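Omission of a single protein chain aside, the complex is shown with its protein chains in their original locations.
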Amino acid sequence: MPLLQYEAPTSLAQARQALAGRSDAKILAGGTDLLVQMRLGLRDPALVVDIKHVPELMEITLGEQGLRLGAAVPGAVVTDHPEIGQLYPGFVEALGLIGSSQIQGRCSAGGNLCNASPAADCVPALIANRATCNIMGPDGERTVAVEAFNTGPASNCLAADEILVSIDLPRPGPRSSDAYLRFIPRTEMDIAVAGAAVALSLDEAGVCIDARVAIGAVAPTALLVPAAADALIGGTLDEDSLNRASAAASEAAAPITDKRGTVEYRKKVVGVLVRRAAGVAKARIEATS
Amino acid sequence: MAKVIFPSDLQAFTGDTAEVEVTSVNYRDLVAELSGRYPALTEEAIRKHALAIDGMIIHNPFLEAFNSDSELVFFAKIAGG
Partner (left out) sequence: MSINIQTDFKTVGTRPIRPDGPDKVTGRAKYGADLNLSGMLYGHIVRSPHAHAVIKSIDFSAALAMPGVVATMSAEDLPEPGDRILPGAEIEMKLKDISPIIMARGKVLFHSQAVAAVAATSESLAAEAAKRVVVEYEVLPHVLDVHAAMADDAPLVHDDVFTQGIDPAPTRPSNLSADFEMAKGDIEAGFAEADLVIERTYNVPMCHQGYIEPHACVARSDENGKIEIWCCTQGPFMVRNMTAEITGIDLGKIKVTASEIGGGFGGKTTVYVEPVATILACKSGRPVKIVMSRDEVFRASGPVSSAETQVKIGAKKDGTLTAIKTDILMDSGAFSSSPILPATMFAAACYRCDNMHSRGREVLTNKPKAWAYRAPGAPQSIMAVECAVNELAQGLGIDPIDFRLLNAVEEGDVPLFGVPFQSIGLKQSLEAAKNHPNYQAALEQNQGRGVAAAFWINAGLQSSATIHVAEDGSLNVLTGNPDIGGSRASMAMLAAEVLGIPVETVRPSVVDTDSVGYCDTTGGSRTTLATGSAVMKAAGMLREELKHRAAAIWNVDIKEVEWYDGMAVVHSGIGIDELRDELRAGTAGRNPEKVLTMAELAAQAGATGGPLTASASVHAHSAQPSFAVNICDVQVDRDTGKVDILRYTCVQDAGKAVHPAYVEGQMQGGAVQGIGWALNEEYLFNDQGVLENAGFLDYRIPVASDLPMIDTVIVEVPNPLHPFGVRGVGEVPICPPMPAVATAVNRAAGTQLYDLPLSPPKLLAAIEGAGADNEAA
């Protein structure tokens, strides 16, 4: 029987070396996807590279520009952080929805993104926040917008020897906030049937001057829905603009029918979630200004 | 005389009779009396059932006795969970 090899590099350079030329390796962050998949026999790597000892992947830097979040930082560290939740409440609530306390002690935003599940909760919230990915490969670094990172269910743009190092979230402007909502048949420990993230900026008069809408679990990857954002921008999040944003999201959704929901159901519900998430984000802005 | 009530599966052997009176005052005699009266109603078919004697359900009534005014109901054995 083949043995499983395990490496725990302590620098990016070592990590790169461990991965070099290996197509049979898997990166291990929290392992809450990878280990489960290995147990189910869905993945069978010969080498596991644990990246939790690489400083860049475990760092949180919050500055003028915004947040740089190490790709392997556990969810619990982010949700307990005193400031991140104020700047990106929707992103933090998405991260906070993952699993349970035990899972959150392990799971990372980077792993959530790299795993490339269409239903991953963090991803729409990252997209709504204009997040970008810092990727390190044999030929150096490159940057990719989160909405372009995943290419389909369980597939992303990384080459076998590339590592997601960190995720950048730009600092939101004044009178801005975000929200993420997902629909599950239970209250927790479940997988999104549909998800929606909305990031908003309002002017003093309450008119929406900027918006980003992203939806999850309703297409092969999480989608940015510019048409939904356009419906919100210029209005006051009135019934009419909410209806149009909701309809645009339903329209953009391209879900499948499976054991978790039908096409019709997911299209309808994702629209409902966009409307409700916009309401939550607006209320957050109003509450803080 | 004690009164016997048959469930529908046993009625198939009694020519649809649902209720009869018997002279027996114990289970052993009851089985003989009933299988004598209804040849199709075998001892084996009877023993597949529990017997309720005046509301008390007895899973294996082999040695049970009852009164001449008792009400006896054959009762399908069912499993719990």
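Lettered A and B in written order, each chain numbered from 1.
Basically, a residue touches a chain if its C-beta (ideal position, glycine included) is under 8 Å from a C-beta of that chain, and two chains touch if they have at least 3 such contacts.
What you see is a predicted model, and the numbers here were worked out from it, not measured in a lab.
Engineer: Pick from A:Cys157, A:Ile256 or A:Val272: which residue touches the chain that isn't shown?
Structural biologist: Touches the omitted chain: A:Val272.
Engineer: To test your reading of the contact rule: which positions on chain B touch the chain that is missing from view?
Structural biologist: Counting over the whole complex, chain B touches the hidden chain at residues 5, 7-9, 12, 48, 52, 54-60, 71, 73-81.
Engineer: For review purposes, identify every residue of chain A that touches the missing chain, sorted by number.
Structural biologist: Counting only chain A, the missing chain is touched by 1, 183, 185-191, 193, 259-262, 264-265, 268-269, 272.
Assume only the chains that are shown with their structure count from here on.
Engineer: With centres defined as the mean C-alpha position, give me the chain A-chain B separation in Å.
Structural biologist: Measuring from centre to centre gives 69 Å for this pair.
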